[in-house]
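Note that one protein chain is taken out, while the other chains of the complex remain in position.
Presenting subunit A:
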Amino acid sequence: MAFSDQELIDGCCKGERKAQRELYNKYSSQMYAVAMRYSKMQQEAEDILQESFLKVFQNIEKFRKDSSLPYWIKRIVVNTALNHQRSKLYLYPMVDISDLNNQSDTELTLSSFGHKELMEMIRRLPTGCQVIFNLYAIEGYKHHEIAKMLEISEGTSKSQYARAKSLLKEWIVESNTVNYGRAGEF
């Protein structure tokens, strides 16, 4: 029997383990994919997922219905992932935007790549670039919002993003060259 979100929320508010399990089953795959994008290692993604769902269960009573439940959970996963990555942001020095070579925009396509390859590309990025790419390109945050979230300057956010974009384009071009003729396999 499939439970509605409201039924799951009500059950979780009462601390019912069955409802918590159902909520986890319903959204864990979606959220694990998000956690994977923000992490380098599988173990790290599992830790983020675990910590996130614990926060969800602890704070489920605070969930207001002005957003959807999966969106609310996803925000918790992203915030938890950011907490995990903050240490690495410190370890990787930020670069100034002026140091970057202007990358010429070339015609690129992602259609020849599967999720697995795209995920691997994101996870290959330096940690700072990875986080900011996820926040800007996929989550849709603005640079000034990212700067506030990560307590960095807006310029640093832009430079990291530019660096991420540059690397990804480079890898896409390389892969397209290598995989020429294999497009559409994924």
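What we mean here is this: contacts are C-beta pairs under 8 Å (C-beta built on N, C-alpha and C of every residue); 3 or more make two chains touch, one makes a residue touch a chain; residues count from 1.
Here is the rule we use: contacts and distances are computed from a predicted model.
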> What is the missing chain called in its UniProt entry, if the choices are "NADH-quinone oxidoreductase subunit L", "Outer membrane protein with beta-barrel domain", "ABC transporter permease" or "Ribonuclease inhibitor"?
Replying inline: "Outer membrane protein with beta-barrel domain"
> Which residue among A:M36, A:L69, A:C129 or A:L167 touches the omitted chain?
Replying inline: A:M36
>> Please output the residues of subunit A touching the missing chain, sorted low to high.
In response: 15, 17, 20-21, 24, 28-30, 32-33, 36-37, 42, 45-46, 49-50, 53-54, 57-58, 83-84, 86-87, 89-90, 105-111, 113, 115, 118, 136-138, 140, 151, 165
